[in-house]
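Removed from the display is one protein chain of the complex; every other protein chain stays in position.
Then we have subunit A:
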Amino acid sequence: MLEIANVRAGYGAINILWDLSISVPTGQLTTIIGPNGAGKTTLLRAIMGLVPLSQGSIRLNGQPLDGSSTWHMLERGVAMIPEGRMIFKDMTIEENLMLGAFPKAHRAASQANCDKAYAMFPRLHERRTQLAGTLSGGEAQMLAMARGLMSDPKLLIIDEPSLGLAPVVVNELFEILARLKEEGRTIVLVEQNTHKAVGVADQVYLMQSGKVVLSQPAAEVSLEALHELYFAR
């Protein structure tokens, strides 16, 4: 579904991604793990068009994505769930959700999708008129996920959902990820929690210093070998 080939990208004079290639098959959960500063988030931002490519190409179902604007990605069925800090803090929870269905094509189904999101995250329903800035870290992450689902995307790109959350909340989040996978969505998951991420994934990529250093089907991944690579400098 998503083909990333020889991508180089970065911020101004600083290059982050070095000739990176990743392939995301339809219906699978592909996880990208790696230490801080490996360029995982930059990769996701490059897919979404928030960071320009200086080399290589990104294709969605065979169509090139590079050069298309971030705000056209939802119409193409791609939604990114950024980390929970990127919710709209001075807007209510319901307003946050509705913005997830902003493109005209998704507005008709917005109320139905909103109800679905509330069913999946009942706590958001209880607080729907509160400002998003008043939510706890876990709730903010739930809101970011619910908002990302408002356009019913085929490809979900999720950035470190477990970052800074309590273990109980992390378990809850990964249950939801497993459910989303069962629904048949294609998912790209960037994570630091290797154990959890490998547990839910089909394919595992390990990134270090802007490069892929390991690519394996999740079933074959040995966590010990992974951790050795992870911490090797």
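FYI, contacts are C-beta pairs under 8 Å (C-beta built on N, C-alpha and C of every residue); 3 or more make two chains touch, one makes a residue touch a chain; residues count from 1.
Basically, contacts and distances are computed from a predicted model.
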Per UniProt, the name of the complex member that is left out, chosen from "NADH dehydrogenase subunit L", "Stage V sporulation protein R", "ATP synthase epsilon chain" or "Branched-chain amino acid ABC transporter permease": "Branched-chain amino acid ABC transporter permease"
Residue in contact with the excluded chain [from A:G37, A:P64, A:G133 or A:P167]: A:G133
Among A:G10, A:G100 or A:G210, the residue in touch with the chain that has been omitted: A:G100
Absent chain, residues of subunit A that touch it: 48, 50, 69-75, 79-80, 82, 86-91, 95, 98-100, 102-103, 106-107, 133, 147, 151
